[in-house]
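Every protein chain of the complex appears in place save one, which is left out.
Showing subunit A:
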Amino acid sequence: MPRVQSFLLVVANLLIPVALLVFATGFFPYKPFMPGLATYEKLGWEEKMGWSKAPEPKFDRLVFMVVDALRSDFVFGEESGMDFVQSLIRSGSAIPFTAHATSPTITMPRVKAMTTGSIPSFLDVILNFAESDTSSTLSTQDTWLAQLKAMEGGKLVMYGDDTWLKLFPSFFEREDGTSSFFVSDFTEVDNNVTRHVPAELLNSDWNAMIMHYLGLDHIGHKTGPKGPNMIPKQKEMDGIVRQIFEAIENEDHLSNTLFVLCGDHGMNEGGNHGGSAPGETSPALVFMSPKIKKITEFLNRESPVEPLQEFDYYKKIEQSDIAPTLAGLLGFPIPRNNLGVFIEDFLYFWDDGYDRIHLLLQNAMQMRKIVKANFPNQKWLHETEEVLCKEDMSSGEELACRWQKAGQMMSTFASVHPQMRVDYLYAFCRAAQEIMSSTASNYDVPRLVLGTFLAILSLSLTVITLFPKFKSITATGFSYALTLVLYGVLMFASSYVEEEHHFWYWTTSAWFFYLFISSSREKWFSKFIFHPAIMLLFLHRIARRWNQTGQKYAGAPDIVHSPMLRGPNSIVLWSLIGATYMDIAIRLAKHVSRSIAEYDKKTGEVEDNDANRFIGTLAVLPLGATAFVFKLAFTAQDAPELVQGINEGMLAWVGQLSLVDLARMVFGGIALSGSWIAFAEWKRSRGRKEGKGNGDLAVALFDLTAIFLVTQTKSQNIPLYLIFRMQIFFLTLLDLSPTAITLTTLLLSQSSFFILGNSNAISSIDLSNSYNGISGYNVGLVGILLFLSNWAGPVYFSLAGILLLGQHGKLRRNINVSEMDSRDWVAQERQHLEHLAKKEDEGAERRNGWGAWRDHIALLTLFTAGGVGAVMAACTALRTHLFIWTVFSPKFLYAMAWGVAFHFGVSVGLGSVFWWAGSW
C-alpha cells in the first residue's frame, strides 16, 4: 500500500506542472503576427476618388521623447513643473492627449504598443524579465522604426533606456543605452541622455531621434508621485523640451520636425506601476511643432486644466494610436500589426477631404486584414451588397457589417460629403480596435478546461494517498481542509486575490491562538502571556506590519517606512541587520567546529572542544563579514536613504568594492562551507558503528541556505529573519503533531511571502537582487535569483518545516527510562522525562524513514493542487470578467511560480535533499 501511495503522489506532483502548462497555452495563446514590412497597397476606389499617390506627408523628421512613467497630470495638471509645454499648449504649437496604456503597464510591452500599434499579449510580461529572448525583439516585426529606417536616407539614433536597444538590435546609427539597474540613480541616467542632445540637434543625417528618460520613474519608485525630487525633475524635462523645440524653430534642417513627448505608462500613488489603476494607465502624450498651429485653431488650448476624470486630461486616445498617426504624418505605410486608429484631429492637416478619406481608408484596409486573419470563418460580402446589421451579432459579424456599411459609403455617388465617408470608416476602425484589443475571443477554452481538470485530477489522486489518515478526523486536519476550501473560494473574488495577505494573516493568527487554547487544555502554562503560541502570535503581528502590501492600503504606514529605521536612524536598521548576520554566523560556527572536531579525532564519536569552536568562529567570520559588507555596499547604491548616519569613511570604502565580486565571494563561501561540512558529516556517519546521527547536516544546510536567502533579500527586510528565527524557536517548544507541523509550514510560507512585501500584482516583483554576482546576462541564473529573492520567506519556512518535522539537530539526552527513580516526589519529573524521551525517539524514527516526509509532501501537494486548480477554475469561469487581465491573470502567473518553482522545486526537490541529508 505505501508503494501505491508513493506512486500516486509522484503522479499527482507531475500533473501539477502539466496542468499549469496546458492551461497557460490556452490562456495566453501565441498571437500570430504578420511578418514583413507593410507597403502601400491598392485600396480600390482610386479612380473614383482621383487618387494617384498617398497624401503628402506633413513632416520629414521625428523626435520621439519618452519620459518613463510620465503620468498625465505631471504635464497637464495645476501642480506640474512643465511650464514650457503648457505654454506651447496655450499658444497652439502643441496638441495634448491622455494616451490610455493597457495593462501590463511596464516598459517593454508599452514600447511594443507604441511602435507596432498592436496590443502586446500578457506573455510579454514574462518576456520582459527574460529580455534577451530573441522572440521578443521587434527586429522582425513591422514598426514605425523599421518603416522610417526603410525610407530613403532613413537613419535612426537612440539615447536612453536600453530596452529599446534590446527590442531593436542593430537598428540605430548612433546609440547610447542606459540600464535602470539602481533606481536610486535620479540624475546619471538622464544626464547620459541629455549630453547627446545638443550635438544631435546639429546633425542632419537622421530622420528619427528617440530618447528615453528613466529618472522620473526612478523618483516615482523611490518616493512616489509627490516626492520632493518630482517637480525639479519635471522642470529638467521641461528644459529639454524647450531646448529641442527652440532648435526646431531656429534650425532650417529641423523645420519639418515632429516632436512627440510621451510617457510609456503612469504610476500609482505608491509610485509603482504594472497594474491597471487609473494612474498607471494614463500617461501623457503631446505632439509639438510650430506647424501644429494649423489644426489647433478651434481646439481647447487652455492649460493647465482640471482633469475630466481622475487622470483624464483633454482627449483620451489609445496608446496604439501613435503608430498610424505617425505613419500618416511622416508618410509611410501603417505597420502591419497595428490596431491603432489615426487620431482625428490630425486629419485637418489635409485641406482636401479626399486626402482625409485616403488616410483613413489605408488604416481601415490594414485593420481589415488583421480582422480577416482572426475571423477566418467570417463571410465577407462584396462591398456593394446590402446588409442588415442586427443587434445581437458575434464580433466577427459586427465587424463585417460595419465594413460593409463603410464600403457602401465609399461606393456611393462621388459628391457625398467627405466627412460622411470619414465617419463610416472611423466607425469600422474603432469597432475593430475595441474588439481586437479585448483578447477575450482568443481563449482556447478546451485547453483551459483540460488544465483545470488535470489539477483537479492531481487533487483527487492526492486525496486517495491520504485516505489512511482520514480514519481519525482531528481538529488539525479539519483546519487544514478548511484553509484549503476557503482559499479556493477566495480565488474567485478579485478583492480577495488583490488582498490575499489578509487571508493568510487572519488564518495564521487564528491558528496560533488555537495552538494556545489546545495546549492550555492539556496543561496550564502559568505565565500564559509568555506561552510559546502567544509569542508566535506576537511575532507574527510585528512581521505582518513590516511591509504594507496589496492594493487597497498600498502606501499606508508600515514599519519599513517609519522613521524608526531610516534617515538618521538607519543605525537601528543596520544593528538589526548585523544581529541577523551574527545569529547565522554563530550557528554556522557551531557546524564548522563540529566538523573540525570530526577531522581532528582519533577514535569514535567526539564532542567539539573550545579550541574547535574558536577556530570554527574564525572560519565563518570572513563569510559573515563579506555577506554583511555586500549588503551595505549594495544598499549604499540602491537605497542611499537607508545608510544615512553610517560612518562616511566606511561608506566610501565599500563604495570602491565591486558588487559582483563581493556577491560571488559570498556565494563561493557558502558553497565551500557547505561541502566542507557535508564531507565531515559524511565521514562521521561512516565512522558510526550503529544507530543514526541527529540530522545535524540538515541543520547546517538550513543555516547556509538562510545566509544565502538573506543575501537575496532587501536590506530593510533582513531583520525579519530574526523574527522568523524566533518563531521557529517557539515552534520547537510546542508539542505539534506532524499534520500541525505541515499546516504551520504552509501558513508561515504563505504569510512570509506577503510579509516580505510581495503581493499578487506584477508591480510588486522586486528585481533588485536578481543580478547578484552576475556580470553578463544569463536568463537561467537571473531567473533563479529572481525567484529566490522574491520567494525567500517561503523557501525559508518550507525548509524550516522539514527540520521541525524531523526534529533535526535536537539535543538527545538518551534518557534511560528503566533506571529512573519511582519515588513520589520525582514522579512528575519522571513523567516529564518519559515524555521527552518518547518525543525524541519519535523524532529520530520519523527522520530516518520517508513515511513522515511523504505525508508532509502529500498534504502540501493537496494544497498546491487545490490552490492552482481553484485559480485556473476562476480564470476559466471569469475569463470575460473586467479584471481578468489585471487581477486574475497576474494571480495565475504567481500560481505558476508557486506550483512549479516553489512546490516542485523547493518543497519537493530541495526538501527531499534536506530530508535525505538529515538521515545520515
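Note that a contact is a pair of C-beta atoms (placed from the backbone, for glycine too) under 8 Å apart; a residue touches a chain by one contact, two chains touch by 3 or more; residues count from 1.
The definition used in the following text is that contacts and distances are computed from a predicted model.
Remark: of the listed names "ATP-dependent DNA helicase II subunit 1", "GPI biosynthesis protein Pig-F", "Multifunctional methyltransferase subunit TRM112-like protein" or "V-type proton ATPase subunit", the one matching the undisplayed chain in UniProt is "GPI biosynthesis protein Pig-F". Only one residue in the set A:K552, A:R688 or A:K839 touches the chain that does not appear here, and it is A:K552.
When you scan A:F453, A:Y496, A:W676 or A:W850 for touch with the missing chain, the hit is A:Y496.
Of the listed residues A:M230, A:L537 or A:A761, the one in contact with the hidden chain in the full complex is A:L537. Subunit A residues in contact with the hidden partner, per the touch definition given at the top, are 475, 495-496, 498-499, 502-503, 505-506, 509-510, 513, 517, 520-522, 524, 528, 534, 537-538, 541, 544, 550, 552, 557.
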